[in-house]
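A single protein chain has been omitted from the complex, and every remaining protein chain is retained in its original position.
Chain nomenclature is as follows: A and B, assigned in order of appearance, with residue numbering initiated at 1 for each chain independently.
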Amino acid sequence: MIPDAILLAALFVPVLGALAIAACDRWPDLREAATLITAAVLLLCVLSLLGPVLGGAEPQVTLIQMLPGIALSLRVEPLGMLFALVASALWVVNSLYSIGYMRANREAHQTRFYVCFALALACTMGIAFSANLLTLYLFYEALTLITYPLVTHHGDDEARRGGRLYLGYLLGTSIVFLLPAIVITWAVAGTLEFTAGGILGHGLSNAAIGGLLALYMFGIGKAALMPFHRWLPAAMVAPTPVSALLHAVAVVKAGVFSVVKVIVYVFGVERITGLASVDWLPFVSGFTIIAASIVALRSDNLKRRLAYSTVSQLSYIVFFAALLTPLSVVGAALHIAMHAVGKITLFFAAGAIYTAAHKTEVSQLDGIGRRMPWTMAAFAVGALSMIGLPPTAGFISKWFMLSGAMSSGKWAAVAIIAVSTLLNAGYFLPVVYRAYFRPAAGEAHGEAPRAMVFALLLTACATVALFFYPDVPLSLARRLTGG
Amino acid sequence: MSLAGHYTYWVTIFLMIAGLYIVIARGNLVKKLIGLGIFQTSVYLLYIAPGKLIGGTAPILAATFNTYSNPLPHVLILTAIVVGVATLALGLAIVVRIREAYDSIEEDEILDKDSAGDEGQ
Partner (left out) sequence: MIAENLPALQVVVPLLAAPLMVLVRRRTFAWLLAVAVSWTALAIALALAFKVREAGVISYAMGSWPPPWGIEYRVDALNSFVLVLVSLVASVVMPYARTSVAAELPRDQHYLFFSMLTLCLAGLLGIAITGDAFNLFVFLEISSLSAYVLVGLGRDRRALLAAYQYLVLGTIGATFYIIGVGLLYLMTGTLNIADLALRLRDVHEMRPVLAALAFITAGIGLKLALFPLHFWLPNAYTYAPSAVTAFLAASATKVSVYVLLRYYFLVFGIPLVFGRLPMAEVLIGLSVLAVVSASLVAVYQRDLKRLFAYSSVAQIGYITLGMGLANEPGLTGAVVHLFNHGITKGAIFMLLGGVSLRVGSTSLERIAGLGKTMPLTAFGIVIGGMSLIGIPGTAGFISKWYLILGAIAHGYWWLAALIVASSLIAVAYVWRFVEVAYFRAPAPAAAGLAEAPVSMLIPAWIMVAGCVYFGLDTGYTLDGARLAAQVLLSSVR
């Protein structure tokens, strides 16, 4: 009983928090305290679910009967637990960072910002804990809409253009591809519940399964599979905390999380293993990995480079989920967590550089490592994690992915990893090199505000810590494949 | 079953088409209403003509009468006539208001004035 109540709380705590934040509009200190408290309470809720879930329980709540036979309902399973844990833990850190960032940059409409942020987290929890496709879809769309004011926060023409792309791609793909895919699934399977082993059965021909998979994969635009990736760089017009938590963690991970969930619980790994009609997916995602890395290599704008790096890393997850071997699926699930901590560190660093030095381009970063030592150290840790070198979290997930690929003899996959690792190194290491080994130029400046530095050091430490203690994410990811 | 035997239908159809044609082809708002009236009148014929038997009377139960006309269409059309009158009255009232507002009852002139007003805004 109690885990069920906590599950419900995980959804409603951020909503109540949003109300509290809105009520404290006039008192900024109180408002930000409300944000932090909400984030902390949410993390506690999610943490208290962890024990039962590791023990094999699956708390479950049904909210309302939305369509005949399809309820809005929540259920905790290992993958959702992992995603919720990552998102809620990073929200605490990110709130700290946001407060520093928003104050230092004197952003307008801060109340709206925090309210939308809390609501976005509520949607993320809804996605993570959704028990069926309809619930997932509801929160998926809600997340798109609630993050729209955050993306267009600055309200200028550039923000509006970014917002149009953001909404156009995300709403467009989800309405045109994802919704029909869900309706077809309902028509074929008669259920939308996420079930281990899949729900499709044998009602569809192999070719139709391939088509349905395409509808899902391109419909989940948040996974940023090429050619529907352009919203992610466009979303970088948002303030950096938004890019950090939402466009490196919550929103994009909601995308790949949905991808993994659909492959595992709707199609069923065994059902589609060896089907010729689903073979295209590794090609598309493999292409995205390489192509996005090349674009990242050529972008001078730091946030844009990070965004394309995210596109590429997201496709890792899709790629390895699509390889359909148990180890690679574990690796893909792990990468949801491991990439998140690394990438949020990088974004935090980018935001800190912007706040302290007002620099946005990589070419401007000469010698900045000496002026902002902590920030750049954290950046280096994040970069190592992206490349997948020990002792960082990225190494762990890459290890599992590689073992999955090798054990099933998929040498092309190994080659793709190798090439992309080189490319990752190619676009991250020069930044670190510039920061430390080039003479500094321009005005002198110090570190970013303390709250921001503290936050980014925290995530950098977490990136390293997860290398040494990957037990919790690993056991959750293993449960996914019944291991 | 000759063509001529159905002459009431021919008259009905002629009135129908003529009425509709006036509504569509005329720009004068009053003339349009007249067309509309003719169009509605054709329906009265459509109902009443088949209900009438030549030599038939109203359905009075008496030994002297044995052929009756169907009374129901007559009653229905009485209602329809009332509706038609109401429509015509309302239509004319609106035309009066239009004339007050635009100083014209020609459709093209009115549209011209409106589009001129748009540009002036």
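Operating definition for what follows: a contact is a pair of C-beta atoms (placed from the backbone, for glycine too) under 8 Å apart; a residue touches a chain by one contact, two chains touch by 3 or more.
Quick caveat, the model's predicted, so the values are computed rather than measured.
For the omitted chain, the shown partners it touches in the full complex are A, B.
Listed residues A:172, A:326, A:367 or A:391: the one in touch with the omitted chain is A:172.
The chain omitted from view is touched by exactly one of A:155, A:201, A:274 or A:409, namely A:155.
Among A:19, A:40 or A:138, only A:138 touches the chain that is left out of the view. Across the interface with the omitted chain, chain B contributes residues 16, 20, 23, 29, 32-33, 36, 39-40, 43, 46-47, 50, 72-73, 76, 79-80, 83, 86-87, 90-91, 94-95, 97-98, 101-102, 110, 114. Although one chain is not shown, part of chain A still touches it, namely residues 64-68, 72, 134, 137-138, 141-142, 145, 152, 155, 159-160, 164, 167-168, 171-172, 175-176, 179-180, 183-184, 186-187.
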